[in-house]
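Every protein chain but one is kept in place in this view of the complex.
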Amino acid sequence: MSPAAKTTRRSISDLGPSERFGGSFAIANAQMGRTRNGDPYLKCLLSDKTGRLPARKWSMSEEMFHRLPTDGFVYVEGQTQPYQGELQLIVDIIEPMEPSVDELRELLPATERDVDDMFAQVVSILDTLKHPAMKALAKTYLADEMLMDQFRLAPAAKMMHHAYLGGLLEHTLTLLKIVDAILPLYPKLNRDLVVMGLFLHDLGKTRELVYDKTFSYSDRGELIGHLVEGAIMLHDKAAQTMRAEGVRFPPGAITVLQHIIISHHGLPEYGAAKPPSTPEAIFVSQVDDLDAKTVIALAAARPETERAYDLGGNFTERQWALQNRKLYKPDPLA
Amino acid sequence: MSPAAKTTRRSISDLGPSERFGGSFAIANAQMGRTRNGDPYLKCLLSDKTGRLPARKWSMSEEMFHRLPTDGFVYVEGQTQPYQGELQLIVDIIEPMEPSVDELRELLPATERDVDDMFAQVVSILDTLKHPAMKALAKTYLADEMLMDQFRLAPAAKMMHHAYLGGLLEHTLTLLKIVDAILPLYPKLNRDLVVMGLFLHDLGKTRELVYDKTFSYSDRGELIGHLVEGAIMLHDKAAQTMRAEGVRFPPGAITVLQHIIISHHGLPEYGAAKPPSTPEAIFVSQVDDLDAKTVIALAAARPETERAYDLGGNFTERQWALQNRKLYKPDPLA
Amino acid sequence: MSPAAKTTRRSISDLGPSERFGGSFAIANAQMGRTRNGDPYLKCLLSDKTGRLPARKWSMSEEMFHRLPTDGFVYVEGQTQPYQGELQLIVDIIEPMEPSVDELRELLPATERDVDDMFAQVVSILDTLKHPAMKALAKTYLADEMLMDQFRLAPAAKMMHHAYLGGLLEHTLTLLKIVDAILPLYPKLNRDLVVMGLFLHDLGKTRELVYDKTFSYSDRGELIGHLVEGAIMLHDKAAQTMRAEGVRFPPGAITVLQHIIISHHGLPEYGAAKPPSTPEAIFVSQVDDLDAKTVIALAAARPETERAYDLGGNFTERQWALQNRKLYKPDPLA
Amino acid sequence: MSPAAKTTRRSISDLGPSERFGGSFAIANAQMGRTRNGDPYLKCLLSDKTGRLPARKWSMSEEMFHRLPTDGFVYVEGQTQPYQGELQLIVDIIEPMEPSVDELRELLPATERDVDDMFAQVVSILDTLKHPAMKALAKTYLADEMLMDQFRLAPAAKMMHHAYLGGLLEHTLTLLKIVDAILPLYPKLNRDLVVMGLFLHDLGKTRELVYDKTFSYSDRGELIGHLVEGAIMLHDKAAQTMRAEGVRFPPGAITVLQHIIISHHGLPEYGAAKPPSTPEAIFVSQVDDLDAKTVIALAAARPETERAYDLGGNFTERQWALQNRKLYKPDPLA
Amino acid sequence: MSPAAKTTRRSISDLGPSERFGGSFAIANAQMGRTRNGDPYLKCLLSDKTGRLPARKWSMSEEMFHRLPTDGFVYVEGQTQPYQGELQLIVDIIEPMEPSVDELRELLPATERDVDDMFAQVVSILDTLKHPAMKALAKTYLADEMLMDQFRLAPAAKMMHHAYLGGLLEHTLTLLKIVDAILPLYPKLNRDLVVMGLFLHDLGKTRELVYDKTFSYSDRGELIGHLVEGAIMLHDKAAQTMRAEGVRFPPGAITVLQHIIISHHGLPEYGAAKPPSTPEAIFVSQVDDLDAKTVIALAAARPETERAYDLGGNFTERQWALQNRKLYKPDPLA
Partner (left out) sequence: MSPAAKTTRRSISDLGPSERFGGSFAIANAQMGRTRNGDPYLKCLLSDKTGRLPARKWSMSEEMFHRLPTDGFVYVEGQTQPYQGELQLIVDIIEPMEPSVDELRELLPATERDVDDMFAQVVSILDTLKHPAMKALAKTYLADEMLMDQFRLAPAAKMMHHAYLGGLLEHTLTLLKIVDAILPLYPKLNRDLVVMGLFLHDLGKTRELVYDKTFSYSDRGELIGHLVEGAIMLHDKAAQTMRAEGVRFPPGAITVLQHIIISHHGLPEYGAAKPPSTPEAIFVSQVDDLDAKTVIALAAARPETERAYDLGGNFTERQWALQNRKLYKPDPLA
C-alpha cells in the first residue's frame, strides 16, 4: 500500500531534526487551516506507539482532505523540522490506509500482558457458568471470531486517548477475577448474572453494524454509546442463541442482562441509560467503578514511569475522572 | 371467559353500597397483606374507564396471589361495602384475564378523538417523506400490523397512570403537525429526519419481544425503557427493510435516527441515554418538550372537567413534571 | 466629527500590512496596559461589519483613557503593522463618537433580511389581537417611535457578541410566526396573551431610562437585565395606555404579561426572575427555547460559510449554550 | 358589617365543644369539596391571632364560593363540633369582609414590640444619610403615608404563614441596626447605598398597583415577587423625586439600588433576579441572610413558648429554610 | 432494678390484646404531647429484638419526662390495648435503666453470626500487617478492651435504626476479607494502609469521651460524626503508641490514615470531611461503598424473611440509600 519504499519506517521517538521519514501512522485532530492569503493546509497529529508529533501539509485540496480519516491511520512521507523548540513533521505525501492487526500493534500503545493468556482466563471463568441458557449464550459470543478478535484488541477507553490495545480485555479480566474472589461473600447474588453481565458490560465498544459499513465507529460511539450498543448486540446474540441452540431463555433473563449493560455507569449523568436497579446491576456497577477509580488513581499518583512534567510536588494535577481532585502521591510507609 | 353470568357488569361510577357486581376490571397495586393473626389477604385497586375503587379479598393463598398480574386485567365477582365514607369492593372470585381490544376500551380511559382519522393523518404526513430509504423504512413499520395496532392503542404515558388509550397516537400526530407547520422556518433542518424521528421517538412503548413472551411489559419498561427499546426496534426494522426491500441506507442514517430516539428526553437526568447532539435531535427533543409541558400545564390549570378537590384557589397543586411548580389558573382575558 | 480626512475609510477585511487607515470603528475590550517601565498604553479590539483586529495606542494618559467607551464607537487614525503572523493596528488618534443609524450599519454585522418587511409582518400579527385592552396596549408600544427604531435595530444577543443588527426583530418575528402556526393546536391557550407576551418578551433590551441618561446601557443590562427592564417598561406603558386611551385592564392582565416577561428564561439559573407559572408563560418560554436552541445548533453545525478552523472532523467545538455538547455536523441524507 | 349580633366574638383558643360563635376571622386554604352524592361544600381554615381551626359549610353554591377570598378575611357564624379528637367549625353564614387596621390586629398575630418606636428608629437612621439625592429619595418614600402604613403593618414573611404583623418593620430595623454598628469596620462600603438598600429591600411586599385594583396581592406576589415589585416601586419613586424635588440622581445610582433590591436573595435559586454584583449588594444580601437564618434557628431551637409537640428530644424537626437540617436545642452553658 | 416482679417479661411479638406486661425495653421517639385540655402525656415507641409498638403514658410531669432518655432503655409496666386495629401499650410505670450487655442482646436485634469468631478473623488479618509502626498501632487498639467490647457490640448503622448488634464487626470483617482477596490485583496499593484504614474507618461509632461522660453519644454522633471522631481517636492512639511502645511513625503515616477515616464517605455531600485523595483512600471508600450498596440492595430485594407488606409486585419500595430507586426483585435464573 505504500507508494514508495525509499524512506524507511522510523519510530516517532527516534526522529531527529531535518530527517526524511516515511511509513504508517495514526492520525488525529485532522483539521483544515487557511493561511493568511486563504490557501488551505492540513494540520494534524501523527503518532505511533512511541510518541506523537504535530504535522503540517502545506498544499492540500479540500477533496484530498475529505478523503482522510478524522481519527484513523495514514501512510505518510515527509521531513522533520524544528519549530519553537519542538519537532514538527512537514508532510509531502499522505494517504488513508487500513492497518493489519500487526501494524496496529506498531501504531498504538498496547498492554504489556499476554493477550492469549488473558483471553484464556476469561474463557475459563465463563466455563464456570451454571445455567444452561447462560452457557449457551456465552458459547454464541465466544464463537463469533471477529467479535472476539476485537475484544482482544480493543482499548478500554476511547481509541487513541490515554488507552492501549488489549485494555478492554485486561479490564474485563480484572473485574471477573474480583467477582470470582468475592462473590462467595454475597451468596444471594446470582453468580451467573454477575459473571455474564461483566463479560458483556463493555463489549459494545467493539461492534460492527451491517447496515453502516462505511460509517465511522467512533462517531457511532458518540451518538449511540457502547452501553446501548451492547444491549443491541445482546438482542441479536440472544436471538441467534435461540435459533442456533434451541435454547429458551427464562422470562426476564435477557432483559436483566441488558439492564446490567445499559446501567453499568451507575448514574444517568455518568452515561447510564437507566440507573442500576437489580442487586446484580448495582454490584456490577460498583465493581466496575472500584476498578476504574483505583486504576485511574494509581496511574495518576504512582505512574509506571516518572513523567517529566510533575517530578516535583506531592500532589498530582487535578484528575478530571476523580471529581477534579488532586491526589497525594507519596506512600508514607514505602 | 367469565365463569358465571349471574351478575351483570356495572360501571365503577354506577356502583352503590352493598350491591353485587361482576365483570372485567383493570387491577393495580396488587399487594398481599396479612391480618393481625397472620392470614394473607389481597389488597388492590380495581378500575374501569369510569373510575377506581379499593378492593380486598380476605381469603387468598400465596399461589393464587402469584397467578394475578401486578398491573393487568382480571375478572372479578363480589359485593360493595361502605368503608370510612368510601366504597370498597369485597371480592369473592378473582381471575386473570386477557381483554380483547374492545374490552380494553371499556376498561381504560381513551382518547375522545377518532383513532382511524388520526392514524390516517400520520400516514399522510409520512407520505411526504422524500428520501427513498426513509420511504422504505416507513413502509416497513406501517406494514407491521400488530405494531400499528399497538401504536393506535397505546397511551402516551405509563399504562394506567394519568393517561389514556390512543394517547401515543394523539401525541405523535400533534408533534408531526407542529413540525409540518414550522419546518419551513428552518430550511437547514433535514425534514425527513425530523418527521421520521418524531414518528419513531416513542414507538418503543409498544414493543413485543420474541425471547420474552411471558415477561411483564411494564417491568421491561422500568429496566430498559422505551428509548433503548425504540433503538433496538429500529435496528430490527432497518435490517428487515434492507432484506425485504433491497434498500441501502446512507452511512450514518440509521445511527442518526437511533440517536434521535435515545436522546429525545433531552438530558440524561430526564432519561436520555445520550444528550441530543444533532440539529434534528435537538429540534425533536425541543418540540416534544414544548408539547409535553404545554399539555401538562393546560391539564393542570384548565382541566376539561372541574375537579372536585381544587375548585377554590387560584393556584393548582404542585406539578411534579413542571419542576414542582404551582400554576396560576385564571385567564385574565377570558 | 472626523478630525482629518486625509485617510480614507477602509474595511477591516481590506487592510494590508503597513497601510494608513482612518474612520469609525466599534471598540471592545478597551484596557489600559502598562509597559515594563510603567507607561500606560491602550489595548483594545477595533471592528466593523467585515472583521476585527487588535489595536494598540502607545502613548495614552489615564484621562484620555477614561473618556473612551468600554464598549462603543470611536473615530480612529493610524497604521497597520504585522505582528506574530497577524495584523495589528497602531493608533495615533482615537476619539469617542456617536454613530448615526447608517453608520451603525457599516460598523456592526446586520441581518440579511429586509427590516421594514419584517417589522410590517410583526405589526400585521399584532393586528390580529382581539381583546380591546391588548389592542390598545400594542398601539401604545407601536406609537413609541424611538422604541420601535431600537426594536428594529437591536441585536437579539449582547451588543457586539455573535449577534447582529436586526436580530431582535428577526427572532421576535420567527416566534410570532411559530405561534401563529401552532396555536390552533392548543385552543385553551389565550392567543392574545401569547402573542403580546412574545412581542414584549425581549423588548427590555432596548430601553432608555430618563433618570439615567449618561449611564451605560450594558452596565444596566448586567445589573438589572432585560427581563426586569421589560417588566418596568410594561409598568410604564400600561399606565400610559390607561391615561391616554382610557383603557381599563382586566384584573391580573398586566401582572400575567409581566410574569411572562420575567419568567421567559425558564429556570432561575438561566436568568428567570420567577419560573414560568401560567400555561401561556410556559408556552412562551418553551417556544423561545425551541427557536434559540435550534438556531444555535444550526449555526454551529451547518454555518452559512464554512469556517476555516473546523473544516475537518464530524463534530463541532463544544457549545456553551447547549450544555457544552459537541454537535455532529453531517446530514446523512443530504 | 356583621348581619347579626346575637353571637359574641370568641377567640379561637376559647372555643369549647358545641358552642355557637360568630365574628371576623382570617380564612385560608378555601377549597370546594364534593360529598359522595356530588353536592359541593366548603372546606377552609379559620383563624385569629390566638389559633386556627378547620371549618366546613355544608351547603354552598359555586357562586357563593367564588365570592370568597382564597386568602383573606370573612365574617362567620356557626357552631363548634368535636371531630376526631379535635374541634371543627360548622359554618352557617360566611361573607367576605375588609378588616380595619384595628380588626387586623385581632385577626393576625403581631409583633410584641412598639411599632411607633420602631418606625421612629428607622426614620432616625435614615436621617443619617449623607448624599442629597439619597436624602430626597428617602423623603419621598417617607412622605407616602399609605405605603408607610403598610410598612408598619406588613409581616416579613408571607401573609398568614408563620409571620406576624409588624414583622417587616422589625426585620428592617434589626438590619439597619446591624449595619449601623458594623459599617465602620468596612470603610470602603458606601454607607448611604447600604442603608438605603436595606430600607428598600423588602418594601415590595407592601405595594398597591393602580392598574390592578381588584387583583389579589398575594397572587401578584407569586407571579412577580417582591424583589421585582420593589424595583418597579423605586422606578416610580425616583421619577417622583426628580419631578417633585428637582433632584438629579448621579448616573447609576438608581440602577445600583434596584440591583440591591432584585439581588438580595443571594442566588437565583433562592429568588434573586440577578446575583449580587456590587460590594454593597453582597453586603446587604449577607446581612439579610445572617439575620434571617439566626432568627429562624432561634425560633426553632429556643422558641418563646415551649410547643406541645416537641417537648422531648434534643433536636428540632427538620427546618426547611435551613437546608432541611434538624437543630440541636440545648445550650450547654445555660 | 425492676420495682415489681408480678408481671413477667414478655416479648413484644408475643403480646396480645388487654394483657399486663412488664420488663426492659428500648425507647425511641419519646415526645411530650398535650391533651386538648392541656395535660401533658408521654408518646413513645417501645421495642425489643422481636418488634416495636407505640406506647402512651397519660399522666406525666415534665420532670419525669426529662429524666427519660430520648433514645435509650427503660423499665416499663403497663397493659396492652387495641387501637385502630393495632396494639398500643398503656404505661403505668416507666423508669430509665442501663442494660447489661446480656440485656442489650435481648433488647436489640443482633447479628446471627458468631461474634467471637468474627473478631478472631479480624485479629488474624491484622496480624498480617508488615510495617512495625502499623503493627504497634494495631496492638494499641486491640489492647483497649473497652473499645474492643464496643467494636464487637456496635451496630454498623445508627443505634436502633435498621441495624443490629455486631453489625459494625460484621461489616468491617467483610471489607477486610474483600481486600484480602483482591489486593493482589493492585500491587501498587500499600496493603498495610488499606487494611489499617478499613479496620479504623468506622471505629468512631464506639467512642467514649472522658470530658463528656454524661453527654448523649448519639447527640455527639449528630454534631461531630464518627468520621471526625475516628480521626480524634487515632490522634490519641498514635500518641499512646509512641509513648507506650516507643514507636516513631513515618512522616505522614498518621495523617494519611486520618485522611482515610475522614474521607471514606466519598463525597462531602455524603458526609466526607475531605474527598478521598490518596489511592488507598479512594480504594477504601470504593470498597466500603461496594459492600454498603450491595448489602442494602440485597436486604431490600431479597430479604431473609418475606415481609407482609410487599409480597406482591416485582419492585421494592423506593430505597433512600440508593438514590431513591425502586429495585427489581426477581432473579430470573433462580
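In order of appearance the chains are A, B, C, D and E, and numbering begins at 1 in each one.
As a working rule, a contact is a pair of C-beta atoms (placed from the backbone, for glycine too) under 8 Å apart; a residue touches a chain by one contact, two chains touch by 3 or more.
Note that this is a predicted model, so its numbers are computed, not measured.
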item: Shown chains touched by the chain that is not drawn here; value: A, C, D, E
item: From C:Ser11, C:Gln31, C:Ser100 or C:Ser124, residue that would touch the chain that is not displayed; value: C:Gln31
item: Hidden-chain contact residue, picked from the options D:Phe25, D:Phe119, D:Phe199 or D:Phe283; value: D:Phe283
item: Per the touch definition above, residue among D:Leu68, D:Met148, D:Val256 or D:Ala273 touching the missing chain; value: D:Val256
item: Absent-chain contact - pick from E:Ala138, E:Leu193, E:Ile262 or E:Leu290; value: E:Ile262
item: Contacts of chain E with the absent chain, listed as residue ranges; value: 209-215, 219-220, 222-225, 227-228, 231-232, 235-236, 238-239, 242, 249, 251-252, 254-256, 258-259, 262, 268-269, 271-274, 277-278
item: Absent-chain interface as seen on chain A, which is shown; value: 85-86, 308-315, 326, 328
item: Chain C residues that touch the omitted chain in the full complex; value: 30-34, 36, 40, 62, 65, 68, 70, 216, 219, 222-223
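The rule we apply is simple: only the chains that are shown with their structure count from here on.
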item: Given chain D and chain E, the chains that contact each of them; value: B
item: Touching chain C and also chain D, the following chains; value: B
item: Interface copy of D-E among C-D, B-E or B-C, judged by whether over half of the contact pairs recur; value: B-E
item: Centroid spacing, where centroids are CA-atom means, of chain C and chain E in whole angstrom; value: 61
item: Whole-Å separation of chain centres (CA-atom averages), chain B against chain D; value: 45
item: Residues of chain A touching at least two other chains; value: 219, 222-223, 251-252, 255-256, 259, 277-278
item: Contact graph of the chains (line, ring, star, complete, other); value: other
item: Contacting chain pairs - touch in the sense defined above; value: A-B, A-C, A-E, B-C, B-D, B-E, C-D, D-E
